[in-house]
Structures are given as structure tokens and as C-alpha cells.
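Left out: one protein chain. Kept in place: all the others.
Up next, chain A:
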Amino acid sequence: MRRGITATALVAALALAATACGSDGKSDGGSSSGELSGTVTWWDTSSVGSEDKVFKKLAAGFEKKHPKVKVKYVSVPFGDAQNKFKNAAQAGSSAPDVIRSEVAWTPDFASLGYLAPLDGTAALKNQDDFLPQAVASTKYEDKTFAVPQVIDSMGIFYNKKLMEKAGVEPPTNLDELKSSAKKIKDKTGKTGLYLRGDDPYFFLSFLYGEGGDLVDAKTKTVTVDRPEGVKAFKAVKDLVDDGTAKTDASDGWENMMQAFKNGDVAMMINGPWAVADTLTGKEFTDKDNLGIATVPAGSAAHGAPQGGHNLAVYAGSKNLEASYAFVEYMTSVESQATTAGELNLLPTRTSAYAKKEAVNSEIVGFFKPVVETAVERPWIPEGGSLFAPLGIEYTKVLTGQTTPEKAAKATGDAYRKLLDGWK
């Protein structure tokens, strides 16, 4: 008897849940009346506690401009966002209307049909104003699927006081990095560099520094397992083995930021997205203590990867018109000037660099030439998939589970399996 009741209740609950899902449809953006309305859910991936505040403020500004539109701001940790979006988009439910998509994710999402094409919509205005290298990642099969929001690259961040105490200058190559780290250890007792061991993106500048690359998209060749790749794996392993660098395979980002903000390490490799967060640390209450220089060169070059974020619209969005307008607003010259001024993020529009906010930011000024010479990644659908196998091998090298030679080979093998028909 009791069981029967429970079961009936369960069925009833399931039925309710099903209808609830079914009737999820919100208003359709109602552009027919000329005025935008509805809700735009936006997944932002910027860092919580610093960048998100400014983006929330910007989103509120959009609501003011379009009083009938509500922006639902959702902060999604960067590390989880790609998987979360893919799983939600595939399931066809609970995906946001607009997502801040990392440059490598964009062609992947687009090729899977998750993104709405933006050509000819309100999202794209003054297209010629965008930097060509920022636009490159938004195209898939000659259609545009995203609008560039910020562009970035990497540099070496250093604690000026600690470097002065040790009597060293920012290192320009790996040998100098090692000798500086030794002096820093001797004079201050601190570690020279924090090297992220859990995110292969931070390995790229070493790979490019040795003259290597993951793949060559023009000739459809996997290149990571060439001698340059092996040398890059050796270089990072060396840094950790001889005590130049600290690393962590589980909580890399948190530990890196804490260690640098507290002055436990003198240097870290990072990008403009980390500036706002770094300046909240106790070592940097005096902003001038933060120095930024070009990443140390390997045996071949100064190789920093080009990165950034785009805004893309989910193809299944119920509020396409409002979403297009939101994307346009967030990537406008004014919005980009605000983020450049308050967060030191690099605009993707040429005219935004002329705005006084951007001109006054030293960091924007520093990174602009870095971005212009940064190594462009292959904008293929599998671009974002290249990191998973690399990440496993990279961590294995740093934790002594494999050799640089084996790691390079294993990564190359995984790529050939992933990229059908590549050499």
C-alpha cells in the first residue's frame, strides 16, 4: 500500500518535471514590436572577485539601454565552462543564450552546430574595425560564429621588490631564468618561478620558444613529437627538477596566484586576464611593484601564444534578437574601453586602442606589441581538443611518470587518432 503511494507520487513528480521542462519556453525576444524583450542568460568565465565586477556592471548597462531585456549573469569557472557548455548544448537544455567562448573553443562549438551564425545580424557591426588576428578564430567554413571580446597573450609577471633584493633583472631567456632563480633563492629564500603544472596552455610558450608547435594545419601534419617538442618538455622538467620553478598538478591556478600575491615566488608566466586579480594581493598594494616582461626565450624564439575570448550565441537560444544585441553591446568600442581602463584587458577593435582608457593603461600598452607578434594557433575545430592529451603528458613529465621523449610521442599519437587523415 505504502509502496503504491510512493510510486504514484514518483510518477506524478516525474510527469510534473517533464511538463515543467516542456513549458520552459520564455518569450521569444519579441523584436516584431521593434523593442527587444526577454531574458538573456550570459555565461561569463572571467575571474571572480576582480574581472566579474566590471562585466556585471556592463551587463547592467545593457539592461538600462533595453529596459525590457533582463540579463541573467552567470559566472562559470573558466576551467569548467567548455565542458559545461558542451554537455548542456548537446542535451538541448539549460545552455545559456550567450557564452564567453575561449578562442580555441569557438570553431569546435561552431562545427558541432551549437552556435548561431552571426553574419548579417545585429551582433556584427563595423566588422572592419576588428584586429585580423582576433577575427581569425571566429570563422568556421566562411561563416562568422562569434565576436571577439578581448585578445591576449602571455608575459612574465615579476615582483619588482623581490627582484631588486636579489639583484636580478627580468630574465630574457631560460638560462638567465635559472641563474636568476638561484640568486633569488640565495638572497631572499623564495622560489624563482611558479610554473602551472595542471594546464598545458602554460606549456605553449616553452614549446614555441624551442621553435616547435602542436600541429601544422597548412600541411595537415602533427608536429608536437618532433625534436623541438621533446626539447620543450625537457626544458620545463629541468626548471622543476633544479628548483627554479614550483609547480602543482591539482590546484595550479589558486596556488600560483596565492604564491605570487603573497610574495612566495618572484615570477610567474601569465596574461592580462590575471592583472586585476594580482593587484588585489598584499604584495601589490603598491601597483608599481608589479613588473611585466616578455616571456623568456627558448633556444629559438620568444614564443607567446595568442589567446582571447569571443562572445558567441547559442543556436538554440529562445531570444536570438536580444542575444545579438547583447553581444554587439559587450563588444562595442565603449565596452572595450571600459574593460581596458578598469581591468587592463586588450581590446579587439582598432578604434578602442585610441580611447584614453586604453592609452592610459601601461599594461595594455605593454601587451599590444606582444599580441601582434604572438604565435597564432590553428583555428581548426579540433583546436580545443588538442589540450587534453597534451595536459596528461605534460603533468606526467612534471611528476616524473614519463620521459620527455615518451611524452612527445604519446601526445603525437593521440593527435593522429584525433585528426583523421593527418600525418
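As a working rule, a contact is a pair of C-beta atoms (placed from the backbone, for glycine too) under 8 Å apart; a residue touches a chain by one contact, two chains touch by 3 or more; residues count from 1.
Everything that follows uses one rule, which is that contacts and distances are computed from a predicted model.
Visitor: If you look up the hidden chain in UniProt, what protein name do you find among "Nitrogenase molybdenum-iron protein, alpha and beta chains", "succinate dehydrogenase", "ABC transporter permease" or "Hydrogenase nickel incorporation protein HypB"?
Guide: Its UniProt record gives the name "ABC transporter permease".
Visitor: Out of A:255, A:289, A:310 or A:361, which is the one that touches the chain we can't see?
Guide: Answering carefully, the residue with contact to the hidden chain is A:255.
Visitor: Just one of A:314, A:329 or A:367 touches the chain that is missing; which is it?
Guide: A:314
Visitor: Quick one: which of A:49, A:77 or A:113 touches the chain that's been left out?
Guide: A:113
Visitor: Residues on chain A that touch the omitted chain in the whole complex?
Guide: Touch with the absent chain occurs at residues 1, 3-4, 7-8, 10-11, 14, 82-83, 86-87, 89-90, 92, 108, 111-114, 116, 197-198, 246-251, 255, 258-259, 264, 314-317, 320, 382, 384-385, 388, 392-393, 395-396, 398-402.
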